[in-house]
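Scroll down for the structure; my scribbles are underneath it.
Every protein chain of the complex appears in place save one, which is left out.
Here the chain labels run A and B in written order, and each chain numbers its own residues starting at 1.
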Amino acid sequence: MNVECHQAIVVGGGPAGLAAAIRLKEKGVDDVVVLEREHRTGGILRQCIHDGFGLTRFGETLSGPEYAQRFVDRAEELGITCLTDTTVLTLEADRTLTTSGPAGLKKLRGDAVILTMGCRERTRGALAIPGSRPAGIYTAGVAQEYINLRNLMVGREVVILGSGDIGLIMARRMTLEGAHVKGVYEVQPYPSGLPRNIEQCLNDYHIPLHLSHTVTDIHGRERLEGVTISQVDERFRPIPGTEERVDCDTLILSVGLIPAGDIANGSGLAVDGRTKGAFVDEHYQTNLPGVFSAGNVLHVHDLVDFVSLEAEALATAAAEYLRAGALPPCPLEVQAGANVGHVIPQRISGTRSFTLSLRVRQPMKKVTLTVAQNGREVLRRKLPKALPAEMIQLTIPAEKLEAAGDLEVSVQ
Amino acid sequence: MTRAFTCIICPNGCEITAEYEGTQVHAIEGATCPKGEDYVRQELTDPRRNIATSIPVEGGELPLVSVRLDKPIPKKDIFSVMDAINRLHVKAPTAIGQVVLADVCGLGANVIITKNVAAL
Partner (left out) sequence: MQQSYDVVVIGGGVVGSAIARELSRYKLRIAVLEKESDVCTQTSGRNTGMLHAGFLYKTGTLKAICAVEGNQEFDQVARELDVPFKRTGKLIVGFTDEDRQRLENFMARGEANGVKGLEMIDRARMDELDPSAGGNFAMWCPASGILDPFLYTIALAENAVHNGVEYHLNCAFTGEERQAGGAHLLHTTRGDFLTRWVVNSAGLNSAVVSGQLGIPGYVIKPVKGEYFVLDKLAGQFAKIPVYPAPNPDNTFDTHATPTVDGNVLVGPDSQLARDFQDYESTQAAMDGLIESGSRMFKHMERGYFIRNFAGIRPKRIDPETGVVQDFVLECRDDVPGVVNLVGIESPGLTSALPLARRAVALIAQREALEPNPDFDPIRHGIRRFADMNDAEREAAIAENPDYGEIYCRCEKVTRAEILQAIHNPLGVHTVNGVKVRTRATMGRCQGGYCETRITEALHQELGEEFQDIDLGPAGSWMFTGSVKGGDRA
């Protein structure tokens, strides 16, 4: 099979991929190809019809499809090639991609390959929830696709497990479309979605949120008939005697998102066990030279605006890589210290400014975020609150960094 | 009286406390931008929300097209506005920004299309 060569190949035409492709083109990289498995670009935003997108990126509040369309239009203006109906099967370490589509099998190799495939939803099986396996159990994103794209209503009496943002959004969507959402149950003692979504998706519609509760049994052979809810202790173990049956025909799971980097399995791409995405340096370059990663396939974001901004930063670096043939080496490690769940990037040069992204492990109020190098404070910032639901981002200026010594990020 | 709010204007979700008597606001604390103060004043006098849903599209590549309001409506009118939107349908192609119902329920907001759906 012939191998088709390009300067830059972007895998995934969602908000990250389109933003990266556009920025590459704007930075003078002419030969950019976007590979998209769907018939249309835009990614998951096509089904996120609620508003609230774009405040950071565009300074106005848009629905998902409107936000996506701005990138789709700009890509078209710039004449970027988007190969739709094209699924990437595998990535190899030499940046060769094998794709499949109704038009046939293809092999493409990029001087730079940009991974922007987004994420997938954690399932019931991954959680190992006991009980029967009837119809009526949907992940929030699948329910959202049925309801918003395919005009199919998935149920009437609804219980939602997990307070992730998509679950909260679906609580409101299903209520508006006539379903009865009986409650949202969250195993953690705090919500995993954004506070404003608790307010406008649950409180506005009087949908109760039960923290430190989870589903411990599922009932029904054909269609779901009900779930057993239990309170959990501080180690998330169900407390005997707190079981309560809630009748419902639908269980929506909003229990976490996982980067969908599956095509890179077998390529030698190094994956961080905490983010489930790639290890990257400050240029968003992975351990495979010329392979870059950003957006939800790198680490799950709370807002699409940050996804696009991160992809644009990636593209700026990738354009430099293509122009110069290399980027400054990044020998310094960035470590997650006290109360920090993960950090992006995991490696830096120490000679350039970079954007640090992190999430805290538990909700905290009036905290101080500290970045230290060799025990020396590089940056300190006071925050009124820090929530696991919210990604924290800040710029670390080059002049504060030294060329040697690992960084540690902590929140206290 | 004192009441706590979670601001919904932006993703920061500031926790804001307001001291007030009736519709008279005495003090607002916790907002990190002026929009938060405006939000709280609005919540105390006339809480408003935007809503998003979809309507059937005839002859399109998708069975539905998404819509929203171009400005928020009183919270109490959400379900009557939903009823009005539920009676709508549109022909493909559709274009973002296209008004499918002006001044819904006399509330001054338009129902607008938020997705380009191509004709089949």
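The criterion applied here is as follows: contacts are C-beta pairs under 8 Å (C-beta built on N, C-alpha and C of every residue); 3 or more make two chains touch, one makes a residue touch a chain.
Fair warning: this is a prediction, and the values are worked out from it, not measured in the lab.
Only one residue in the set B:Cys10, B:Leu64 or B:Val81 touches the chain that does not appear here, and it is B:Leu64. When the omitted chain is restored, the residue from A:Gly79, A:Gly104 or A:Gly241 that touches it is A:Gly104.
One of A:Thr175, A:Thr216 or A:Ser308 touches the chain omitted from the figure, and that residue is A:Thr216. Interface note for the absent chain: among A:Val11, A:Leu91 or A:Val154, the touching residue is A:Val154.
Where subunit A meets the chain that is not shown, the touching residues are 1, 37, 85, 87, 89, 98, 100-105, 120-121, 123-128, 130-136, 139, 141-142, 145-147, 149-156, 177, 216-218, 221-223, 238, 260, 262, 265. In the full complex, subunit B makes contact with the omitted chain through residues 54-58, 63-64, 86, 89.
In the analysis below, only the chains that are shown with their structure count from here on.
Separating the CA-averaged centres of subunit A and subunit B is a span of 26 Å. Interface residues of subunit B, counted against subunit A in their complex, comprise 5-11, 13, 15, 30, 32, 49-54, 56, 61-64, 66, 68, 75, 78, 82, 96, 114-116.
Across the interface of their complex, subunit B is touched by residues 39, 46, 49-52, 55-56, 61-63, 65-66, 69, 148-151, 173, 176-177, 194-196, 198-200, 204, 302-303, 384-385, 390 of subunit A.
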